[in-house]
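Heads up: the structure comes next, in structure tokens.
One protein chain omitted, others in place.
Going in written order, the chains are labelled A, B and C, and every chain counts its residues from 1.
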Amino acid sequence: MPHTPRPAPEWEIDEWLNTEAPITISGCRGRVVAAFAFQMLCPGCVQLSIPQAAKAYRRFDPGDVMVVGLHTVFEHHAAMTKTALTAFLHEYRVPFPVGIDRPSPDQPIPATMHRYAMQGTPTLLLIDRQGHLRLQRFGHVDDLELGAMLGRLIAET
Amino acid sequence: MPHTPRPAPEWEIDEWLNTEAPITISGCRGRVVAAFAFQMLCPGCVQLSIPQAAKAYRRFDPGDVMVVGLHTVFEHHAAMTKTALTAFLHEYRVPFPVGIDRPSPDQPIPATMHRYAMQGTPTLLLIDRQGHLRLQRFGHVDDLELGAMLGRLIAET
Amino acid sequence: MPHTPRPAPEWEIDEWLNTEAPITISGCRGRVVAAFAFQMLCPGCVQLSIPQAAKAYRRFDPGDVMVVGLHTVFEHHAAMTKTALTAFLHEYRVPFPVGIDRPSPDQPIPATMHRYAMQGTPTLLLIDRQGHLRLQRFGHVDDLELGAMLGRLIAET
Partner (left out) sequence: MPHTPRPAPEWEIDEWLNTEAPITISGCRGRVVAAFAFQMLCPGCVQLSIPQAAKAYRRFDPGDVMVVGLHTVFEHHAAMTKTALTAFLHEYRVPFPVGIDRPSPDQPIPATMHRYAMQGTPTLLLIDRQGHLRLQRFGHVDDLELGAMLGRLIAET
């Protein structure tokens, strides 16, 4: 986890589920942000990434770590609608806020996914208390490693 | 697995995926049929039942055991459409034929699910070489137990 | 599981644990025998084979299937003594009978392991109701496959 002081670009979200108020990166200043980009029909996301996010959401003090999901649909758009996502979150009992990444008018990749140049799903973003993007990782990150990175970021003041 | 010689009622399928020709119970006479009723947004189906069906599909000689999935949607109908199911089968690399249980005009339970009085998903049906329903089980069945039941049914002539 | 009508040679056991009376292959005539050869310090045995044997022991009618373990020590003899095995069976709550394969006077391979020319541990032996060796497999056998083989053998009369 090299310290690259690049500010995390703000995400572009059409709508938030599982939360009453929209969540912005700038509004999380002072807290660590763990954002899990996923698709509801991505097997690796369903088996590994979403359960890990749920565990992190329950384990960490929300004053220390803000856990969110980003639904970054870049394929099968007709299948992964807001209606389908809502049913999915209900059936899988996903407890954390999920933002729907804004569809792009002219390409399959949605706006936030494009802005961060994500390679696919799942992708993990870790943002420090100052709003810097400290990790962007495509693929699954082991629990021990994720815990260690979060522990270090939490310790920064 | 008590031997109750009740004939398995024919299923009612709107459309088959992953197969060129429709599959009927009567057409499977002479073979054992293992039918896995599921919903694509049912976590227990996705984690346990569909991988088990895929394993059975690959393990047994198709001349001995016909493995099929039945998409028995009784909730979240707007989310679990044919389009969504097609994407799901593709992403999860489901190799076996899947029939879409015919929606009922006047109730949420589809036709085959209603006819068999299934309690929910996943539900397993085992039908013997003579077309008799030998097992109907709601919930997950352990691999060892499923294997033993199939082995016994295969041995019947 | 080809039907090779070779009689299963009798095993040579120094001592039985978890059973009041010694068990012989000839004494099991009329029942299927599933014998799991293992070593208490073999990781694959501990993680996969012994739990599978315990599951089979609990699942099948003892009048149909006799499940036994064979402690076939061919390495680390000073570590895998009867005293150590007894502690192991207690700590891992192994419920089925375990026979200690008779040490050979002049080689590390014990008598039964040598007689069956086993390649290592775990090794599974399946013996049919007539006392024929129907399967000998080195390495782990999937639950679904084991169940199917047992189901077929149970169905033979």
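As a convention for this text, contacts are C-beta pairs under 8 Å (C-beta built on N, C-alpha and C of every residue); 3 or more make two chains touch, one makes a residue touch a chain.
Since we're looking at a predicted model, the values are computed, not measured.
The chain not shown here makes contact, within the complete complex, with A, C. The missing chain, though absent from the display, is touched by one residue of A:Ala21, A:Ala117 or A:Leu144; that residue is A:Leu144. Contact residues of subunit A toward the unshown chain are 52, 55-56, 59-60, 142-156. In the full complex, subunit C makes contact with the omitted chain through residues 41-43, 46-47, 75-76, 78-81, 83-84, 86-88, 90-92.
Quick note on the criterion: only the chains that are shown with their structure count from here on.
Contact with subunit B and subunit C alike is made by no chain in this entry. Of all chain pairs, the one joined by the greatest number of contacting C-beta pairs is B-C. Here the spacing of subunit A and subunit B, counted between their Cα centres, is 35 Å. In terms of their C-alpha centroids, the spacing between subunit A and subunit C amounts to 50 Å. Multi-chain contact residues, meaning those touching two or more other chains, do not occur anywhere in subunit B.
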